[in-house]
Structures are given as structure tokens and as C-alpha cells.
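Below you'll find the structure I mean.
Note that one protein chain of the assembly has been removed; the remaining protein chains are unaltered in position.
For clarity, chains are labelled A and B in written order, and residue numbers in each chain start from 1.
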Amino acid sequence: MSTTESDLAQHIRYVALIDQHVHGCWLTPGDRRRFENALNEANTEPLADFDSGFDTQLGFAVRNHCAPILGLPKHVGPQRYWEARSRLTEIELARLFLPAAGVSNWLMDTGFGDEVTGVEQLAQLSGRPGYEVVRLEQIAVEAARAAGDYASAFEEILRRRAARAVGTKSVLAYRGGFDRDLSEPSTAQVAEAAQRWRDEGATRLTDPVLLRFGLHQGLRIGKPLQLHVGLGDRDCDLDKTNPLLLLDFLRESGSAPIVLLHCYPYEREAGYLAQAFNNVYVDGGLSVNHLGARAPAFLARLLELAPFRKILYSSDGYGPAELHFLGAMLWRNGIHRVLAGFVAAGDWSEAEAIRVVDLIGHLNAARLYRLASGDPRGPVTAGG
Amino acid sequence: MSTTESDLAQHIRYVALIDQHVHGCWLTPGDRRRFENALNEANTEPLADFDSGFDTQLGFAVRNHCAPILGLPKHVGPQRYWEARSRLTEIELARLFLPAAGVSNWLMDTGFGDEVTGVEQLAQLSGRPGYEVVRLEQIAVEAARAAGDYASAFEEILRRRAARAVGTKSVLAYRGGFDRDLSEPSTAQVAEAAQRWRDEGATRLTDPVLLRFGLHQGLRIGKPLQLHVGLGDRDCDLDKTNPLLLLDFLRESGSAPIVLLHCYPYEREAGYLAQAFNNVYVDGGLSVNHLGARAPAFLARLLELAPFRKILYSSDGYGPAELHFLGAMLWRNGIHRVLAGFVAAGDWSEAEAIRVVDLIGHLNAARLYRLASGDPRGPVTAGG
Partner (left out) sequence: MSTTESDLAQHIRYVALIDQHVHGCWLTPGDRRRFENALNEANTEPLADFDSGFDTQLGFAVRNHCAPILGLPKHVGPQRYWEARSRLTEIELARLFLPAAGVSNWLMDTGFGDEVTGVEQLAQLSGRPGYEVVRLEQIAVEAARAAGDYASAFEEILRRRAARAVGTKSVLAYRGGFDRDLSEPSTAQVAEAAQRWRDEGATRLTDPVLLRFGLHQGLRIGKPLQLHVGLGDRDCDLDKTNPLLLLDFLRESGSAPIVLLHCYPYEREAGYLAQAFNNVYVDGGLSVNHLGARAPAFLARLLELAPFRKILYSSDGYGPAELHFLGAMLWRNGIHRVLAGFVAAGDWSEAEAIRVVDLIGHLNAARLYRLASGDPRGPVTAGG
């Protein structure tokens, strides 16, 4: 950006973000195939030989925005990018990319992935504090393996783990989706379902009764409950993750905050729900990374019906440390494109645009998760 | 706009609109909470303490476009806006905002809201004629309370009221949605359902048989039948208001015009139906107000498959007189943004863009509702 950079552009460039939904970075070395597959969210199989993870919006965005962090020119070719990346360990990559994100706090879903950093390691590598988000389906597995009554064990484990956490998370979307009864089951139903699941070995939870039992326990904790919505890998039926299928559940969800994550291609429906329910929030996390040059269009759609105090930022980074950085970079670029457009058209004032950046970037998350708001200092290396 | 304003911009600024779906303005004083809640369409509860109706696209649009009508600068803060508004009665506000809309005719749905203006009062306050649109579910309540056979009473009341009206309206979307049998019920079915409803007290109509009986009676009148589609408050299941669920109904609807209102987030599906059926029309009314700075993107999507002779204008204003004005203001700004873009890209000529403005702004509605077309004089105070 030039010396005549607008106040809005400058503010967006430096604002510290609360990344309210993120996973760990890789710890172990891997080959190019692993890296390219990590650039494809939806496919659960190895990419076809004729295909390349680099030839996607995300792949283009990595080579554009992440290359300079590795000392490469923007838009560098896949081979050169891969070679530069290969010269560093994943830990070294994390030490480069995490601080460059300009994130003040990481809220980390610890329920997925081996061989990735935990909360403390992410905090240490980035130099900024991390907090845990507890995954309800993981609590379920622990409860099933604990002695005694399943429901009591679930409640006890959840209470203990949630006491140190800032929120809970459910991947119901991956375990059958939302087009089903999501009301709270009876004690007897839970006991029966738990017995059945324990008899079967209690590995991956797909039992609908236990899934919705977990959801309602999560609500009862009162801390924000994050729900995976929309875009994910093809193990979830995308059409069964339309958040409008949650309407009945939301109507009975009380006052515990519910955060709809990712949301693509249902971001407009999610925005409607954020307007319709005092306790519903939206976040486009994962989608922003995967949309690359189209992220501004997506962010603009998120800014339709959702009230500005109900929208959050996240990267949903998982695996390559590039993604933790890129989420912030694409969000900064995208929100600038959209809001500068509103200002240029005379629809918003620049001061209001700056205020909305703060709301989405950190103020809403700080309020929701009871965190001190983002450090005003932003990224050092992230350009505009 | 500058002195070199394009012909298209000037035409859009002054063209008189037919507001083909609108409600009354408030008559009674209210507090700030009432006003802020009126800026949120979807939520049926009071807004949360941490939230504000001013921090939404609609809230920003009010403070941008309505402030000058109250003698305030654009983008004024919520407190100052509220104070200025509070100094006037609702009647005084209506006298300011209604004429500023540049509307030549108001087509008013009289079936909802106490303490709002009726057709004649709206006409008097605005200085422009109003016409009634009769709500079918209101006729149903009257028929249930009338003596004798329900079906005959419905037909008689509808015929009498429709004779003075320009069209009918159904809120089937709020009474269970479209994913059900919408064929015409038999006489026996109607009689039985009516008896049951009368026995229950005949208050809010939710009986599916009587709802679809009303729809088909509405069609039989031959005047345009307006259908609420999509965006509304959370009493309707948004996913059950997808207009594609009307396909079977539309296939059997004959030649009576059917107007799909609001349509968000299904405006592209609605446009498809307007192309697929000679008797289907679309109107993005309510959505335009609630999308504020994003209204141009919405209006652009409405201009995809819908034939240009099948698109209509409305504000769907209800309550604050700001909304009757703002609908027109945002439509003018939005259609200008979109069509000027088509012209600048070389895709449309300016003359064609002007013609399409006239079609959507008033010619289509005048033809459909058999009105004299819009007065060429537009708003006095509405800027571009």
C-alpha cells in the first residue's frame, strides 16, 4: 500500500485479531503429497495424479501471500514454493507464519488431529496466548470409556474440562447432519444408547441420541457452543449441514451462545439466523482460506443480514502453518475490499467501517469469550 | 451527483415508483427499543442488551440516507438520530418521509398491524393515492366468524373486498410453509376443516386445508395474488419458504398473476420461476431495506433469470416511516449501481437501462394492477 493508505486500510492492516476457531499446526515432516492434499478440504482421498492442490484458489493464495514470508516473490510457482518450504521444519514454519498472522489470541479446538501442536505449543510458537475449545464428541468417547453411568461421566468430564476452556464444539455435521430430532433425550434413552455404544466398542460417535445429549450438555455449560456448518470434507452430507435445519434446535436453545462456523455455501442463511436469534453468531473461517481471491465476495455475503455484533473472525487453520497466517491475511484483504467499497459508494462512513472491523476482528469475540480484547499491535510481517 | 450526472442516473433519481407492497406507518409514540427492534426483521424477541438495531446494514442505511431528511448529516450516530427522530410525532415523520420516497402509488397490505395508518391515511400523508391488497388469511377469520357455510362466507367476503382492491395476499409462508399439498381441497374437506377451526375459536389460521382453499379462491378472483416468500421473522421456517416448493402449485395455477415477495435468500430461484411461468412475478421488497449497502448485490441477482417485464418494485415498509422512504432510496441507488455497471461494461446501452428502470419502477406494476403509470415527477428531497 502507498503512503496515502487510507485510515481504514491502515487499521485493517494492523488490527490484532482473535482467531476464535483454530486447530494445531503440523509437527512432523511430510511429503509434497501431504501438503497438496492439505490444500483440498472436501476430498477424503489422495488427489488424482492429474490434479494439484496448487491449482485452486487456496493454492494460488498460498503462493501469493505466503511466498513472501519464505523470502520468495509473490505468485511463485509450485515447485519453488515447495522447495523453499521443504528446507524448513514444520516448527520453523510455524515460528514464521504464526506471528505474521497478527493474532492476539488463539481459541483452539483440541478434538482433532494427532501430530499437531496443542494449545500451549501453539501459544509458544506464536508468542500469543491460546485457549481451549473442548470437543463434545471427544468427551463422549471419554465418558463411554469411563466407569459407571455414561451421562454422569459425561457431565463430570465436560464440567472439568470446560472449566478451563472458553467454549465447546460439536461436529454433529459429520455425524449425520442436522435434519433430525435434536431435542434433549430422556435419561432412559441416553442410558440405553450408551449401553449399546459401549457394547459396540465406543469408538467414533454416530449415535443420534448421544450426539444430541452432548449438544444439550454443551448448552448447559453456558459457554459458547461452536457448531461446524457447511463446508467440510465429503464425509459430511453438505446438504444436511444447512443451518436452517437447526431452526427447531435454535428455538429451544435458550440463551447459551451458538457459533455457526464456516457456513459455505449457506453463509446467507447463517446470517439470517444470527439476526433471528439473540444467541446465534456466525464466522466464515475455513471458507475464507479456500476461496482465496473470491474471499471478498464471501465476506460481503456474510455482511448481509447478520448484525455486526454477531460476526466473528477465525482461520480454522489446521496442519500447514500457512493456513493460520493466510486466514488472517485473506480476511484483512477481503474485509478491506468490501468495506472500502461501501465507503467509496457513500453507503458507510470510514469511521463506521473501522468500528465494524474492530467488532468482527476482536471486540465481538472478546465479549463472547470473556477475553481481554485484542492487543492493538498487529502483525509485523504481514503486508497489506 | 455532479452536474455531469448521466441520463441514467438522472432518470433513476426522478422516476416515480409504484410501491406494490407496503404496510402502514406507525401512528403511536414508542421508545427507542421499539425503533431498534423494527430494524431487525427476523428476531421475534426483544434484542439482546449487547446488541443494537443500529449496528446492521439497515441501521447503517437509516443513519446514512434518512438522516438528511431530518436535517442531520449522513452517517450520524445512533443517539443523535434517535434524538432527532424523537422530537417528531410519527405523523410528522410520515409527512417528511413518505413524499420523499417519490412514490406515485401505494399498494397496501391491510392485513397486518394495529396502530398503523390505513390506506387512506397513508395516501393523505404522502399526497399520493393508495390501493388495498386484501389478505386472504384475514378473510378466513372473518368467514369463520360469519354465520352459515364457511366456504360461501369466504367467497362472499372476498368478492366484496376484492372488488375494491387491486390484489390479494397470502402469508402461507408463516402458517407452515410451502412443502405440503397445495392443491384445491374438496367442498367436504373445507366444511370439515372449517367446523374444526370454528370449534377451536377461529383465531390464527394454520389449518392446511383452509389455507389452500383460500389460495385457490384468491387465484379465482383473477387479480394478482401476492405471496410472502423467504425472508421474514423466525416464526416462519425459512427453508420451507423456498419458492421452488411452489412448483406443483404454480403448474396448476392457471393464468392469475402470482407475485413472489421478498424472496431472500431465494431470489435466484424466484427469478427462475418468473422465467418459467407466464403468470409469475418477482419483487425483492423487504430484502432491499435489510441489505442496505449490499442491496445492489441483491438487485443484481434478481436481474439474472427473471424477464425484465416480470420484476416489480416495493419497499414493504411497515412501522417507521423511514422504511417507506428508504426502500425507494436504496432501490434507486442499487439499481443505478447495477445498471450503470452493465452500461459501463458495454453489455447494455444506456437507453435500454433507462427502459428497464421504467419497467421495474412502474410500468410492470401499472400493467399488472391496471393502474395509470407512475407520475413522471419523482421525489423532491431524495438525493442520488
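As a convention for this text, contacts are C-beta pairs under 8 Å (C-beta built on N, C-alpha and C of every residue); 3 or more make two chains touch, one makes a residue touch a chain.
Values in this document were obtained by computation on a predicted structure and should not be read as measured data.
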(Q) With the missing chain put back, one of B:Lys74, B:Arg180 or B:Arg309 would touch it. Which one? (A) B:Arg309
Q: For the chain that's not shown, point to the residue among B:Tyr272, B:Tyr313 or B:Tyr369 touching it.
A: B:Tyr272
Q: Provide the residue numbers of chain B that touch the chain removed from this figure.
A: 242, 244-245, 247, 251, 268-269, 272-273, 275-279, 300-301, 303-305, 307-310, 342, 345-349, 351-352, 359, 367
Q: Against the chain that's been left off, what residues of chain A make contact? List them.
A: 40-45, 47-48, 50-52, 55-57, 60-61, 64, 74-75, 231, 233-234, 237-239, 264-265, 290-294, 297-298, 333, 337
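We take it that only the chains that are shown with their structure count from here on.
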(Q) With a Cα-based fit, what is the angle in degrees between chain A and its identical partner chain B, given to the nearest 5? (A) 120
Q: Round to the nearest whole Å and give the separation of the Cα centres of chain A and chain B.
A: 37
